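A short write-up of the structure that comes next.
The excerpt is restricted to a subset of chains, each kept in its original location.
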């Protein structure tokens, strides 16, 4: 048994590394969006030419990024979505909704204080974690049946 | 030609009424989530019994609300998602992602300043409007071919 | 907004009538399996000829009943599954699994003491109720946004 796990959401902390470290030795292929923030913002205009309006600048980049993110969401066996402390993070919630409609098992990761605002997202999830270590423990259990400790 | 239009998102202004008023005379069936905020928050415990933990209080309510919202999303021919000035509104972005994965035509409605934060959501949309009047004009054009003015 | 609600499961108490009575005035079309137990058991052989082996007697009947139950499951907007006090009720759990795989919103209705044995079924549900009155209240809320009391 092998798993494709897509790690969506927050790109400003090292939570992905923590999840991956906690999964050492497991048969998991992790994937993620492009986490280089400036590249992600500018990929559209850098390749396809500049735009004067910010709106189309963003559109071009979002279109290119969606090639990657949609592909990875569709391929994933499990989707983990992280909501951090800051920012609107609407793309994280969008990914969660998209994954949910595809019937993908969802793990949502967020600090406790976001609980009420994320209640619809959490409800669609198989598990709601507060730390990336817990995400790793879930994945280890799913693959091996072994519990922590 | 008739349309089922689901109006998702913000529940603290009268944008839904403005859209509907602008669509008078058109063959459209509008639907929406429960917009009575306290009822929406408490429906789970009010019917199925109280919970001490806020997390499960929210979970029960979100589960019941999802019966309505998923049904309406699946039935809709067009999904309009409104992001207002305030709050996290992750459920709005979740609905947009869900609708997008189902292949529903999407109209996103938000103030200009949210453009960058919503770029992934906007990219998935057929149209991005700034006012509910524009949404009504889009629906009128889609149904009749007539433009405003 | 109208709902097709399929009432699956236990056929030895009047829980369906209680749900329907509690939904008076709502725009709901209820459906159910054939609840005449002897007819349900014998429909196959009564129409298509007798079988000596009980196994094929049952198979013929189950095939005919499945024409109705699969059709109603596929048409339903919401599926309610009732587990009563007695019997194995594997067909109820089968229906719950079938409905879940189709992405139908599920309401599970069972006495509290079945909770542990039904935990996988409950987990797939939008709501878990203990009384048919609660089911009616859920449906009323889903359709009208109004809470009991």
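Points worth noting:
Per-chain residue numbering starts at 1, and chain names A, B and C are given in the order in which the chains are listed.
Assume a contact is a pair of C-beta atoms (placed from the backbone, for glycine too) under 8 Å apart; a residue touches a chain by one contact, two chains touch by 3 or more.
Remember, it's a predicted structure, so these values are computed and weren't measured experimentally.
Because every chain is the same sequence, the assembly can be counted simply: 3 are drawn, and the full complex in the file has 8 copies.
We adopt the following convention: only the chains that are shown with their structure count from here on.
Rotation angle for the C-alpha superposition of chain B on chain C: 90 degrees, rounded in steps of 5.
For chain B, the chain with the farthest CA centroid is C. With each centre defined as the average position of its C-alpha atoms, the distance from chain B to chain C rounds to 31 Å.
Mean C-alpha position of chain A lies 23 Å from that of chain B. Shown for chain C are the residues that touch two or more other chains, namely 103. Looking at the complex, you find that chain C touches chain B at residues 1, 3, 77-78, 103, 105, 107, 125-129, 134, 137-138, 141-143, 145-149. Residue ranges of chain B in contact with chain C, taken from their complex: 31, 34-36, 39-40, 42-44, 46-48, 60, 63-64, 66-68, 70-72, 74. Contact residues of chain B toward chain A in the complex are 54-55, 58-59, 61-63, 65-66, 69, 83, 87-102, 114-124, 128.
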